[in-house]
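One structure is given here, and the rest of the page talks about it.
One chain of protein is taken out of this complex; the other chains stay put.
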Amino acid sequence: MSVADQTMAPTSTPVESSGPLAHDATAAPHHTSTGLSNEKLGMWLFLGSECLLFGGLISTFLLYRAKDVPGMAGPAVGDLYDIPFTSVSSFVLLMSSLTMVLSLSAIQRADQRRARTWLLTTALLGGTFVAGQVYEFTAFVREGLGYTTNLQSSAFYTLTGFHGVHVTLGIVMLMSLFVMSLRGRLSSERAETVEIVGLYWHFVDIVWIIIFTLVYLIPA
Amino acid sequence: MADLAPPVSNRDAKRPMGAWRKPTVVALVMALVLTGCASDAPQSALDPAGPYARTLDGLFNPVMWVATAVFVLVQGVIVYSVFKWRRRAGDDDDAMPAQLHGNTKLEIGWTILPALVLALVAIFTIPVIFELHAKPADALEVSVTGAKYWWGYTYGTQPEFGITQADGIVTANELHIPAEQTVLLRLTSPDVIHSFWAPRLNGKADVVPGREHTWLLEADKPGVYSGQCGEFCGTSHANMRLKVVAHDQAGWDDWVERMQRVPLEPVTGSAARGFQLFAQKGCSGCHQVDGAYETVAPNSPAAPNLTHLFSRDCFAGCIYDLNDRNEMEAWLRNPQRKAGSLMVVGALSEQEIDDLYAYLETLE
Amino acid sequence: MSAESTAAARHEEYQAQTEHEGADHPSERSYVGIALILAVLTAAEVATFYFEEELGALLIPALIVMMIVKFFLVIMWFMHLRFDHNLFTRIFVSGLVLAVGVYMAALLTFKFFS
Amino acid sequence: MITTGSRFWFALAGLSVVAAAVYFVSSGYEKYGSLVLLFAAVAAMIPGLAAVTLRDGTVPAAADDGGGPSAGIADTRLPAVWPALMALGVGFVVVGLAVGGALVYVGFGILAVSLVEWMVQSWAECSTADPAVNQALRNRIMYPIEFPALAAIGVALVVIAFSRVLLAVPRTGSTVVAIVVASLILAVATLLSARPRVSSSLVTAVVVLGAVALLAGGIVAGVAGERNFEAHEGGHEEAGEAGEGHENVGGGGDEPAADPGGHGG
Partner (left out) sequence: MALTEVRPPLELTAGDEPLRKPLGAFTRPTSSQGWRSWITTVDHKKIGIMYGATAMAFFALGGLEALLIRAQLAQPNGQVLDPQVYNQMFTMHGTTMIFLVIMPMLAAFSNYLIPLMIGARDVAFPRLNALSYWIFLFGGLFLYSSFVLGGPPDSGWFNYAPQSGVVHSPGHGIDYWTLGLQITGIASLLGAVNLIVTCLNMRAPGMTLLRMPVFVWMALVAQFLLLFAIPVITVALFLLMFDRLFGANFFNVSAGADPLLWQHLFWIFGHPEVYILILPAFGIVSEVIPTFARKPLFGYPFMVFSGIAIGFMGWGVWVHHMFASGVGPVSVAAFALTTMFIAVPTGVKIFNWIGTLWKGKLQFTTAMMFAVGLVSQFTIGGLSGVMHSVAPHDTQQTDTYFIVAHFHYVLFGGSMFGIFAGMYYWWPKIFGYKLSERIGKKNFWLMFVGFNLTFAPMHIVGLQGMPRRTATYPEGMGWDLMNLLETIGAFIIAVSFLVWIYNVVASRKNPHAGADPWDARTLEWGTSSPPPVHNFDVEPTAEHLDEWWHVKYDEDEQGRPVRRQSYTFYSDVDEASKARGGRAPEVDTSSIHLPSPSYWPVVIALALPLIGYGLIYTYWLAGIGGLLLFAGVYGLGLEPSVDPEAGHDDHAADGHPDPDPDTETGTELVDAEVGAPGGAGASKEETP
């Protein structure tokens, strides 16, 4: 074993993956009290916590959009929505959830090649979504709704921006997995890493499902 | 030092002489709480002087007794246990007490009993909440502005209370009300959150910018009731005090009549010079004087209306005595003596201060 | 043998007694099926945008129902909650319920729904 | 004795001091930022000094320990593209200075990156006699920075290029473009996974083609500029945010002004 190998040993993933004991670092999740893997449990806990983060941002937006502000500066966000475009974005994100789960299913079958294809596809769809968001933001700004223009705009950009940052981080994780896979470091024993990143990815998707309905479709 | 033998060194078996302190200190404290309504505390919530404050106090007292009962019970049992079952010198450490693991009946009991007690408290509490939010029809209405760091009051036209002037009455820091009369306050703020509080008349109500809250007040008897801002609002939060002055009918009529008189413009002497200075030195950029200086600069902070300044006893958040000329001169010399005050004036000569004072004195 | 491995063996034994779910993941076909349902639902959601008038008072309930269905399809299938240990479900749902609960209550105090 | 490990830290400290000085002067004597930079210098000195006192990672020290003079010389240098890249950076800077604009910053960016890479690499080269080990050392230090940086650049390129395209085409066009692109991605992926035996060079070709198309689209769209947007009321407030010189911000007069307060409900 060369040093090179050792510094890049199998736990190479941005997701924290240290087991409590050496043999847990790589082993299947059988040495825990519940039989569940630490990492996966950790991710679910984190997602539970994220519910309250997005809940707070969404409520803030809803509260401020519903607010009657006499003489409010700038347009209302609702006047600027491009629903057809946002629908496509939503669709893209939904499909990326599909490709994500296909990737997981492939890696579980030790089908490296497909897993990699789907990983990259997921990342690209994610990229498309983020690009769409950049486009949307730019368009809104051009149409007179800056971040500081009014109550609604601050709340809108903050909420969707937070979501966009989550998507972006997800893409970075997917790309890391992709690179790992290229270097042959994503064996099917590490399928769980893909699963965990996938959980995060799907969570970002369900947050968008909610945002799409509550923020875009339900009229103020 | 630390014994190796199980489990505790013998020294611990000695009675700590301080063990008595606990009950005594605590009893002392309780006694003090209950006698806290000593009359030398002019701002005491324990000394209600109006129906609302009395309602609150009437709610508090029984709860206080419930708490006292629980307190005595719990501390009593603790103290009893501590003395009764403490390990004594010479005890056989290997002899174990009975290993009780629990008792479900007891558990149910001490779950239900407090719940019942609390339900009782709730039954008395909830109606009062709504009662205090009711809006009586025949109330005197006053708009209250809490601003850094003073209180402003505007009485709209209300003929039934003798206020007939079109733009009503405007004053600051001292809230004048008729005794035995419900007063409905409408609370607003131009800057940050404050809280209007005159403890002997009612609890406090936050004054939130962007919102209008209502609050009730009533005094049984004529008198002066002190209060102050209850929500932290910046550097001089401590200096944002207020007074409520309750009048009998005659006093009220006098006051209303006086407040509806527009002060005359001084034409000669020091006061007339002061009148000029009031504009030259920028005072009129922030302060209104009815009939003379009606509009303020657009970027001015909220500042008290001075039309009837000398009808008051205190100024600048009621921390200075208006009857003491030195206080006012010191204020004009340096308003920052009240830390964080938003009043900014250029340096004034002693002569100018005298002149301004002479002018201000005419505003009564 | 080291103590470590005997402990591990005991672990194993203990594990055997505790139930262990998981493993049987749905087929790719069902994933595609779910995705199709999701796509159709999204299309239906978008359609409401063009039939706002026709839907009237039904609009908001319809949107909310579709949102919830989509939400649960994703967490149940794509996130495997349906097939996984229910501890995950419990953890996530407690976060979710808590979020919905406290924020709805907070909005209520602002008289948001009236 | 200055050990190999400590050099890196000392250099970092030195650079921080220089940066602090430059910043202090260039920012008009702003003290906090400079303070923080000095702080960074001190922070870098600590591990540096530690490395010195511990004689940590020093080849000669190790050689001393090992006793005996070491015989034979092997070339342990790693292949390096950095000098060339630095030259490129300098070129960018020069051209940038000449024509003005963002090119200067790109040049400086390239310079900085290659400088750091080169520094670390030459440090690694001297560490041991084994190129493989040296490579591993380099990776150990640089991977954590390179990985996320590359990923970020990649994401940024995709996002920026594609959003330029969306901004350039008409409003309904954006929707169409988005759906077409997404469908294409999905279709290609489906095809690839349905045909397990396509050659990897074909896959690479597809990916490269896609990337080139995207970049080209981005550049073309960027040059073509954004479409016209209608500013809604109040837009002038945001003139600062609207960004550098977009002359095509619409007049926005024809949109009926939303009645104040009418947004609520």
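The first chain written gets the first letter, and so on, giving A, B, C and D; residue counts start at 1 in each chain.
Assume a contact is a pair of C-beta atoms (placed from the backbone, for glycine too) under 8 Å apart; a residue touches a chain by one contact, two chains touch by 3 or more.
Please read these numbers as outputs of a predicted model, since none were measured by experiment.
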Requested in this report: Identify the visible chains that the left-out chain touches across the whole complex.
Outcome: A, B, C, D
Report summary line: Answer key for A:Leu41, A:Ile83 or A:Ala220 versus the chain not shown reads A:Leu41
Report summary line: Answer key for B:Ser195, B:Gln288 or B:Asn305 versus the chain not shown reads B:Ser195
**Report entry** Option touching the unshown chain, where D:Val36, D:Val81, D:Val94 or D:Ile153 are the choices
**Finding:** D:Val36
Query raised in the report: Given the full complex, what residues of chain A touch the hidden partner chain?
Result: 1-3, 6-23, 25-27, 32-34, 36, 38, 41-42, 45-46, 48-53, 56-57, 60, 63-64, 67-69, 72-73, 147-148, 150-151, 153-155, 158, 162, 176
Report summary line: Residues on chain D facing the left-out chain by the touch rule are 3-11, 27, 30, 32-33, 35-36, 43, 47-48, 50-51, 54, 56-59, 62-63, 65-68, 70-77, 118-119, 122, 126-130, 132-133, 136-137, 140-141, 143-145, 147-149, 152
Report task. Touching the hidden chain in the full complex, which residues of chain B are there? Just list them. Result -> 1-2, 4, 6-9, 11-12, 16, 18, 21-22, 25-26, 29, 32-33, 36, 38, 40-46, 53, 55-57, 59-60, 63-64, 67, 70-71, 74-75, 77-78, 81-82, 85-87, 91, 94-103, 106-107, 110-111, 114-115, 118, 121-122, 125-126, 128-130, 132-133, 191-193, 195, 197, 199, 202-206, 208-211, 213, 227-239, 319, 339-340
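Everything that follows uses one rule, which is that only the chains that are shown with their structure count from here on.
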Query raised in the report: Using mean CA coordinates as chain centres, what's the chain A-chain D distance in Å?
Result: 22
**Report entry** Set of chain B residues in contact with two or more other chains
**Finding:** none
Requested in this report: Sort out for me which residues of chain A touch chain C in the complex.
Outcome: 23, 30-31, 33-36, 40-41, 44-45, 47-52, 54-56, 58-59, 62-63, 66, 83-84, 87, 90-91, 94-95, 97-98, 100-102, 105, 108, 195, 198-199, 202-203, 205-206, 209-210, 212-214, 217-219
Report summary line: The answer for chain A against chain D in the complex is residues 2-4, 6-8, 65-76, 78-80, 82, 84-85, 88-89, 91-92, 95, 99, 102, 106, 113-114, 117-118, 120-121, 124-125, 127-128, 130-132, 134-135, 138-139, 141-150, 152, 168, 171-172, 175-176, 179, 220
**Report entry** List of chain D residues in touch with chain A within their complex
**Finding:** 132-133, 135-137, 139-140, 143, 147-148, 151-152, 154-155, 158-163, 166-167, 171-172, 174-175, 178-179, 181-182, 185-186, 189, 192-193, 196, 207, 226, 229-238, 241-243, 246, 249-250, 252, 258, 260-265
